[in-house]
Every structure is written in structure tokens, then in C-alpha cells.
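Incomplete set of chains, arranged as in the complex.
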Amino acid sequence: MGWLGPAELEALRLSLRVSIWATLVSLPLGIFVAYALARWRFPGRQLLNGLVHLPLILPPVVTGYLLLLTFGIQGPLGRFLAEFGIVVAFRWTGAALAAGIMAFPLMVRAIRLSIEAVDPKLEQAGATLGASRMFVFATVTLPLILPGIIAGAILAFAKAMGEFGATITFVSNIPGQTQTLPSAVYSFLQVPGGEPAALRLVIISVIVAMTALLLSEYVGRRVARRVAGT
Amino acid sequence: MSLSVRLQQQLPGIALDLEFEAPPGVTVLFGRSGAGKTTVINAVAGLLRPQAGRVAVDDWVLFDTDQGSWLPTHRRRLGYIFQEGRLFPHLSVRQNLAYGRWFAPRGAQRESQDRVVEMLGIGHLLNRRPAMLSGGEKQRVAIGRALLAAPRLILADEPLAALDEARKAEILPYFERLRDEVSVPILYVTHSAAEVARLATSVVALQDGKVLRHGPASDVLADPSVAPAGVRAVGAVLQVQVAQHHADGLTELRAGDARLFLPRIPHQVGEHLRIRIPAQEVILSNKPPEGLSALNILSGTVEAVRAGEGPGAIVSVKTPAGVVLARVTRRSVEALGLELGQPCHAVIKTVALAPQDVGGRVAT
Amino acid sequence: EGILIFAAASLKTALDQIAADYSDQTGGEVTVSYAASSVLARQIQLGAPADLFISANVQWMDVLVRDGLVDASSRVDLLGNHLVLIGVPAQAEAQIDAALDLNARLDGGFLAMALVDAVPAGIYGKSALQELGLWADVEGRIAQSDNVRAALALVATGAAPLGIVYGSDALAESRVSVIGVFPSDSHPPIIYPAAATRDAAPQAFAFLTYLQTDTARAVFEAQGFTLPQG
């Protein structure tokens, strides 16, 4: 990677860290929300659904601004978290939060669709054998939706790798802290002669995201075949 | 343990409204396609919440809409064999079989897995996935999975329909053993008259969501008005004991003071059994028959003659072996003068008593 | 501990170099977060831990001064810039005055500018065109970009025959030529104000001073910036 300067390497490392954390931390919640939306009928279901989709609909800058207002140093949630020693403002954790939130709708949708494709009759069969809802979920539903979870997670990862607008608006563009690859690309594009450097970074991030996507296709297909037992 | 069922449910096609008591043993639900059999079983299993009703095993209430009580499916300790298998596609056959064991209470009486596997002939399939099984293989695994869950209530929806005769003949005794040894109530849907006759302790005949007839198997089956099972299923059940195995491949049974021959059966000398003698296989004679190929001739007196709507009649003959039913034509009833108290001889072909009609062990 | 500078994105090349020089000389560490002035100002409003703010326009600095978020006494007009009319190389050079026939030069194409009501370069450009009496001619033919670099790119790729950008931007782009420079009295002065924030670390003042040294100014000038008049 002699091709990349230390600052750029730093940005790549940070982007990977941010995206991986964003994906892993939001995954359990994503599965839970997807399941709730797919299988439960409860008041406020549509509200939850709308909320989940919000980051997809809003211009990223607006999402970033709203994050700044709520999770910023003076924001209500920001202050609340700070009491537990968790600071996200202007930290890489904040970048992960922004990326995670921006990727969340994609993750939830992918998982939800795969849950809806599971035949409830199989879950019923599990229940007749004595398995509680939780156990049926863990042993029947979860394995069957594994391909969907993988797809959703990788999609979220790819989206997180590319996230820019909300991140820079929320946690700024601080090298080593919050300067992810896309932010670095932005910085280069703002100055004369910065295009080659920007292009280099774009190629890097495309390679990373593509690798993840193709890998997920491959893994997803293998898992799907294992799951279908063919 | 006995199961009591009361249900009311409005469906697009029919209105379900029924009530019956299933005594210990096998209660066969039968009725034409669409009569509501699967719906009843699903309600008992808790997969369907009926508009009104109550289901209980003795005084363990599974649900009661009057009291608003409802036990979720997984607490009902079921073994449900579905009409369409429903194996878990992502688990191997072995894992499918093991699924229910997780939840069986520690002390629960439980089948040995090896034994069930052997009986079902699925030993060579254990490492396969369901997608790689044939239709019948799937159903066999589904049966095994339900049985291994140590259920307190077995629900079986046409469990043997996809199986070949030979396999059926192997699995039927197993259900019989369950019926006779374990006190688990079994609710069993089938369209096969042979299975009804062989397994049923009691029979619930459904028609358009209502109970058409309900009672001990022998009563319901002997009733020609209950069309669906077919008159061919009518038969008498005799209590017998294995007396001797003969060298020419026949087994001799002691039935009361009489003897019966039938093709060799695998039971040991001295064992008590029940055998079904299909009414249809019995010929009556008013003279002691001679020179017939039939080896079993029981002499007795006519106890009852029931004429159906068709050309046939069911004649009960009291013999030293017990009461034997014979299905003959009304024309023969007149020709032979078969009236109450009249002495007569029942001729039963040896080969008509195939091993299929031999019931399992009887608690002595 | 180092200091964190929030700076308008267009300063990146020059400021990176100056910060590196400064570190070499003093050992003081300088981190710069580059983004749009509006983004940075809002982050400072909401508690960002920046020590120094260098804005690309006066309004946002005024807001921060009004809110008491920057040390008004440290405020300096750090840099200035030219506004230039650029075109594809085929366009002949010309005097920028009321006689300029922009429509003839556009030949049905669009005039690329930054957002004329929102982004500083666009605001300056609009007032210059108004001052010169050219605005009415081209009002319907303006393609507005979200930043001045994007406007430059429109001309560089040939999508628009003409554009109005900063002199510093035009300098390094070989695919465009400068047709002429707008008279500096045709628009409000282009000023990059700088100020230390309310809670700035002491080193921030040192760096602010360093920015005004001749060494630093030479670097800015090499990138096409001008020094503020007076």
C-alpha cells in the first residue's frame, strides 16, 4: 500500500473500523426490528417502520444535523450518554453511529424480507414440538434467514463505507478521529489539483465495498444452499 | 387419559360445530375430504384459535374460550404429524429427529431413538437434508420426529397416506403399541378403512363440520349408514392366544374353546393378541361344510341379523371363539334361513387372516 | 496537546502545508477539519471542540461572534480572493465589464456558478453580475452547484462553456482558462475571517499569529489567495 500516504491509510483504517462497528452493533437491533415489523402487529408499528426509514428519505445533511442536535455535546441524548462516559460527538464512535443509522433501513429491509419468506408453517411445527417462540426463532427462523442477514449486514457495511453527508455534518472531518474515506475524498475534491488523490481513495473504497458485496453473494449462496439442503 | 373436545368455528365453506370425548387409545377422525378433520386437529394443537370451545386432557385444560384460558402450542406437549411433513429444511434428518427431545421433561417416558429409526427404516438417511428425500421418506422422518418428542397427546393427520403397503404394515403395529402400552390419547386422521379398523379404539365420523356418529370402533364400523369408511371395513375383533407354530408356515391360535389357523405371525407362543376378522371374509353355511379349502370353521348360532339399505346384511354369529360378523347378501339370508337362534357355521379362509389384521399385544 | 482547527474546505492545500511547517518548527500539533463553512459554524454553535475557525465568508463568522462563541478580539481578516470568469480554452480573454456579452459567449449553454443565494462564491458572483448589469441577461441560464469546485468541474468537463469561480480554483485546472477577473469593487470584499473560539487552547492564538507571518502568507499566495486589503 505504498500507494497510499499515511493520512490516507489512516482514513481507510478508520473507515473500516467505523463501518464494521456500525454494522455489528446495529445487527442485533436490526434483526429485532425486522422481526417485529415482519411478524408482530402492535400499535405504533407503522410509526416504527417510518422511523426506521427516515434516514433513507431525509437528505443526509439533514440526518447529520438532527444527529448533531440530539447526540451532540449539548444534545439531550448526547448529555444522557455522557453520564455513562459515552461520548460520540466528534469521535469515531459518532461516525459509526451516523453510518449505522444511515445504513439501518437497508439492513432492516433485507432482513425483514427474508423473514417474511420463512413459511410460518415451519415455525408452527417447531411449536408443536415444544419449542417456545424464542427457541423457534433461534433454531428455525434464524438459520433460515441467515442468507438475508448476511446480505443485509454486508449491504449495511457497504453503505457505511460510502456514507458521507451525515457523518461530516455530525462529527466533522477530523483526521484520525472522524475523517473517513469519503470525507477525505470530499476534502481532496474541494481543492485545486486534488482529483487524482480523490480518485485513488474512491478506487480503494470501491474495492473494499465490492469485495464485501461479492463475498456476501458467495457466502450468502453457500449458506442458502446449506439451508435449503440442496 | 382421555381427551375432550368442543369446538365452534365458522369457515368459508362450512360451519364447524362439534363435541366429542376421545377415550384413551386411538380416536380416528374420519369423513370426506373437506369435512373439517385438519381444522379440528389444528384447534387441538393451538395452531388455530376457534371462536368458541374447550379442549382438555382429563382435567388439564388446553384452552377454554369461556374462561378465556389458552395454552400456547409449545406448552401442549404434542406430537403432531402433519399432512405435509413440514420438516426443517436446514436441519439434517438426525437433527430433525432430535428437535423435540430438547423440550421433553427430564423424566418423560421416551422412545429410544434407535428403535424409532429402525422401525421407520430411515437409518441410511440420517445425514441427509429433507430436500434430498422422497415423499415417503419425508413422511417417515416426520413421524419419527413427533414420536421422539415424548408427547402427551399425539395428533396424526394422514400419517401413512404417502407410504407403501409394506412400510404401512411395519409402522401400524407401532401405533398399536403406542395405543396399548402408553396411555397417550391419539387423534388420528385417515381415509384408509384398513387403518380405521385396525387402530381405532373409537371413531368420530365427521360430515360438514358436524359429528355424524361417534362411538367405539366396532359400533361405528358395523353401522352401514356411516358411508365414508365403507362397509368393507366392518369386522369383529377376537381375543386370542398363540397356541403353536406349525411347520407348514401356519400359526394356530386358541380363541376361547375354538382354534384358528392363519399364516405364520411373529408373535411368541402364549402371547395374547387381538385379531380382526373382516365381516366380508366370512362365509356362512347351514350344514357342516366339507371338502373346503378354508381351514377355519366355527360353529355357532345366529345372534342378530342387520340388513342395510343395499343388497347386503350383517349377521352376528355367536361362536365358542366369540362373536363373529359375516357380511352376506339378503338373498342368502333367506335362502339359508338365517334367523335368530338358528345354528350355523362360519367359514373363514386362512389366508384372509393376513398379518396386517393381527393387532399388537394386549395387556393381560 | 495539539489544537483543532475548523477551516473552509477550499483552504486545504495551503493550510495542510502551513500546518506541517508549523509543526516542524514548533513541535505543536495541528489537526484540521475541512468542511463547508456553514457546517463547521453550526458544529461550533453546538459545542464542537474546535480551537480556531477559518470561514470562507463573513456571515457565519458574524453569527458566531454574535453568539459569543468566538473570541471577537482575536478575529482577523486572514485572506482574500479574486472572482474570475472562466471558460473552456477556446474562449477569448476579455475585460469583465458592463459591455461583456455573456449570452453570446454562452451560445445557449449554461453559466456555472455556486448556489447564488447560499454559497459564498455564488453570492459574490451574483452581486457582481448585478452590479455590472449583466444579471438580467443570464438569470435563466445559470447552473448552480453546491460548491464552487463543482461549478469548476462543469466547465472543465465541457458541460458548461462559462463559469464564475475563485481565482484560486481556476489556477490549478488546466482544462479551463481565465477569461477575466471581476473588478474587486463589483462585489463585496471576499474575505476569509479567522478567529479563536471561546474555549480555545492558548496554542491556538500562537497558530493564528503564525498564519499571518510572511512564510504562511507566501504559501497562501502560491495557491492563488490574495491578502486582505489594508
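Just so it is clear, A, B and C label the chains in written order, and each chain counts residues from 1 on its own.
One rule holds in what follows: a contact is a pair of C-beta atoms (placed from the backbone, for glycine too) under 8 Å apart; a residue touches a chain by one contact, two chains touch by 3 or more.
These numbers were taken from a predicted model, which means no experiment stands behind them.
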| item | value |
| --- | --- |
| Number of copies per protein chain type, counted over the whole file | A x2, B x2, C x1 |
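The definition used in the following text is that only the chains that are shown with their structure count from here on.
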| item | value |
| --- | --- |
| Distance from the mean Cα position of subunit C to that of subunit B, given in whole angstrom | 91 |
| Averaged-CA centre spacing for the pair subunit C and subunit A, given as whole angstrom | 35 |
| Centroid spacing, where centroids are CA-atom means, of subunit A and subunit B in whole angstrom | 57 |
| Touching residues (chain side subunit A, partner subunit B) in the complex | 121-122, 124-133, 135-136, 139-140, 143-144, 226-230 |
| Interface residues, subunit A side, partner subunit C - complex | 61, 65, 68-69, 72-75, 89-90, 168-169, 172-179, 186-194 |
| Residues of subunit B defined as touching subunit A within the complex | 45-47, 72-80, 82, 86-92, 99-100, 102-104, 128-132, 145-146, 149, 155 |
